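Data block below; observations after.
Every protein chain but one is kept in place in this view of the complex.
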Amino acid sequence: MSGQSKTMDTDRPAAALGAARSAADLVVAIAADANVAGFSVKGPRRVEGRVDAASLHSFASALRTRVGFEHLSAISCVDWLADGQFELVYHFWSYRDNCLVSAHVRIARDSASMETITDLWQPASFFERDIHEMFGVTFQGNTDLEKYILTDWAGPPPMRKDFVSRDFAHDHFEFKDYEPSWDDLVTGGYHGSRGVAEGSNE
Amino acid sequence: MNSGLGLIVWIIAYPFVSFFLGVLLGGYGRKFTARIQRRVGPSWIQPFYDVIKLMSKKTNVSHGYMHDVAMMMLVGGTLLTMYFVPVPGFHYFSQFGDYIVIMYVMLVAPLGMALGVGQTANPNGSIGIARALEMLAGYEVTFVLTFIGMAMKNGTTSMYDLMLAQQAGGMATWAIVTDPLLGIAALFALQGMMNEKPFEVIVAPHEIATGPMTEMGGKYLGMMFIQHLINLVVELTIYMNLFLGGALNWFEYVIKLFVLFTLVMSVNAVYGRFRTDSALRFYWKLPLPMAALGVIGIMIRGI
Amino acid sequence: MADTELTQRGAWNKVIANLKKRSLWMLHYCTGCGAVELPPTMTSRFDMERFGIMPMVTPRQADILLITGYLSVKTLKRVILIYEQMVAPKYVVGFGSCTINGGMYWNSYSTIKSLDQYLPVELFLAGCMPRPEAIVTGFNALIDRIDRGEANSWEDYYKNYDFYHKNQLHAFGEIETHHDIKSDGRYFGIAEAQR
Partner (left out) sequence: MSDIVTASDGRDIMPGAFAPENREYNMFIGPNHPGIEGNFALKLTVEGDTIIKAKTEAGFLHRGFEKLMEERLFIQNIAIVARICVPDPDPNEENYARAIETIANIEVPRRAQFIRVLVLELSRIASHLFTFGGHAGTIGLYTMPNWSISDRDRVLDLFEELTGGRVYHIYNMPGGVRRDLPDGFKDRVRDVMNFIEDRLVEYDDLFFNNKIMLQRAIGIGILPRDKALAWGATGPDLRAAGFAHDVRRDDPYEVYSELEFEVPTATDSDAYSRTMVRRREIEQSIGIVRQVLDRMPEGPVWNKQPNPLKWRVPAGDAYVRTESSKGEYAYYMVSDGGVRPYRVHVRGASVTHGVHILENMLVGARIEDASQIMFTLDACPPEVDR
């Protein structure tokens, strides 16, 4: 049952940082190949940059095959309402180099659409489905975009910035009136919220 | 006491006595398990409260005619079995029916359950019934084989005579002492017959949501509980009569019941449940050859 | 409220209520995060079984429907189906602040705010989340109510089904229920008792 368990050596962070540098260099080189620029080392084991929507797939494919980014950590989506754009952030992790690449992609907010990467990373299907459900971004090539979490939801995609959850809740759900009169509470004369609220506070 | 007025009193009172014993046994079993699990556990007569609660439910959700009748078959079949099993002071019916009859009427209750559950049309229930029938092929074969051994040895199939034969020389003539192979094999079978772990594949809450009980509520579940409690007593008594020399007085009877049940519950508390196929494999690998060896031993000694 | 046959208390009913209160089975359904405090309550340390309270698997077998915390609209739909499958008398226990007034999810678009709009609630346990001691205290309060014959909230569902049904429709639209609540209510003789 005991596999290859490695003991932690104390100077490992420095070594990992060194590895990250080399991986980061590779990422920057690939980015240059894929005609995207601006990839830079953001911190220890973090590389970040912007990619065009059109070249994301080829860039991701190169990341996977040439540098060995085997693990898709997550796909995040940010709604920049003022700019009229969605920002998709792909987080890739390399088990070999211990390095995380965050690729930022901006797409238009109206009829938002993006190429899928499920052919490269299978777990992407959940993240894409989730973003489709919460933001309304369509992923071309992903066959499994039906509703998952919000099957009973009829409203707009709720994570968009123009949807205000507080207003929706106030419109759709009833709240109890709870306005206790503190005098009654102290003297023990409190008999339920509605009866008290009528006479005291209003 | 096996004739006249006493007999009538017995026939009327016996179901209640059985139920009362079953309540005590069931409560004791739950308390015992709780103590192994480092808990306080429920009241000693918790099953009684449960049954009262279930029988006082207001709604009856019936799934059809068969669903109602099956509950009668369930309890009726078990009561019928109960009458044929001799206990101290009451063995009137055992002169009319030997173990073969007991085996036969014992199947009425599972059949009733199967019919009733079939009508509820819940897949969990159907799987539970399928599993119950599958398990029959495991423990029933073993148990019948051990019984055949006992019958061959004593030359009778009457449970009362078997019991008397074992009572002849005190503990030394108990079948579990004279034929330990048969006794132990039957003990395995008893564990499955009582549907306790590791052979508790029929109810299996995490797998099939309590199987046959899935659609049962209120009085239906109450009937199943009553049947279960009486069945506890009946099954333990059958084993006791076959291998522990039965009992001549109620004191001995109750002591033996509780000791035997403690054994069953101890195993129940520290084991998980088998998969259905491995339970069957287990039965055919260990207890069945054991029982067969025991029977062969008896045949050789008989020659 | 008209005293129905069910709520009249004779000596026999008192005895039965006294026995009934010792056996309560709750539905083993984790509707929300409060369910994480149920395993400690069931297991050795707090040992709910001393009061005869046991988790049960299917709605048909259960007496208590414990709503363990917030209810998303999607779960509410299932909970109502489950509640209607349960066998009366049945008790709904709202567990945690979120069943009372939304709790910290007061502005969530996905959870309902007030459980008693949709189901008749017997008892609320406040707290986020209630500790096992609070759960035990709550169950003891329920046991006392059953003993006194006051735990009749389930009748309210039959009496005021229009109210509950209207709110249910508002929350998630039409659902296919398998029980005719109105005729059940007539069977109990309490359907037209009110209004």
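Some notes on this structure:
Note that the chains take the letters A, B and C in the order they are written out, and that residue 1 is the start of every chain.
We take it that a residue touches a chain if its C-beta (ideal position, glycine included) is under 8 Å from a C-beta of that chain, and two chains touch if they have at least 3 such contacts.
Here the structure is a predicted model, which is why all the values come from computation and not from measurement.
Partners of the chain left out, restricted to shown chains and counted across the full complex, are A, B, C.
When the omitted chain is restored, the residue from B:127, B:163 or B:189 that touches it is B:127.
Across C:82, C:100 or C:171, the residue that sits in touch with the chain not pictured is C:82. Touch with the hidden chain on the side of subunit A covers residues 1-8, 10, 12-13, 16, 43, 45-46, 70-74, 76-79, 89, 91, 95, 98, 100, 102, 121-123, 125-127, 130, 134, 148-151, 158-159, 161, 163-166.
For subunit C, the residues touching the absent chain in the complete assembly are 27-33, 35-37, 39-40, 43-45, 55, 57-59, 70, 72, 74-75, 78, 82, 104-105, 107-111, 128-129, 131. Touch with the hidden chain on the side of subunit B covers residues 33, 36-39, 123-124, 127, 197-198, 200-201, 204-209, 269-276, 278.
Throughout what follows, only the chains that are shown with their structure count from here on.
Comparing chain C-alpha centroids with the centroid of the full set of protein C-alpha atoms picks out C as the closest. Centre-to-centre separation of subunit B and subunit C, using mean CA positions: 36 Å.
Taking each chain's centre as the mean of its C-alpha atoms, subunit A lies 58 Å from subunit B.
Not a single residue position of subunit B touches two or more of the other chains. Chain contacts: subunit C has no residue touching two or more partner chains.
Subunit A meets subunit C in the complex at residues 150-153, 155, 158, 163, 165-166, 168-169, 172-176, 178. The residues of subunit C lying in touch with subunit A in their complex are 73-74, 77, 100-102, 106-110, 112-114, 117, 167, 170-172. Those residues of subunit B whose C-beta lies close enough to touch subunit C in the complex are 30, 34, 37-43, 46, 48-50, 52-53, 56-61, 205, 209-210, 213-218, 221.
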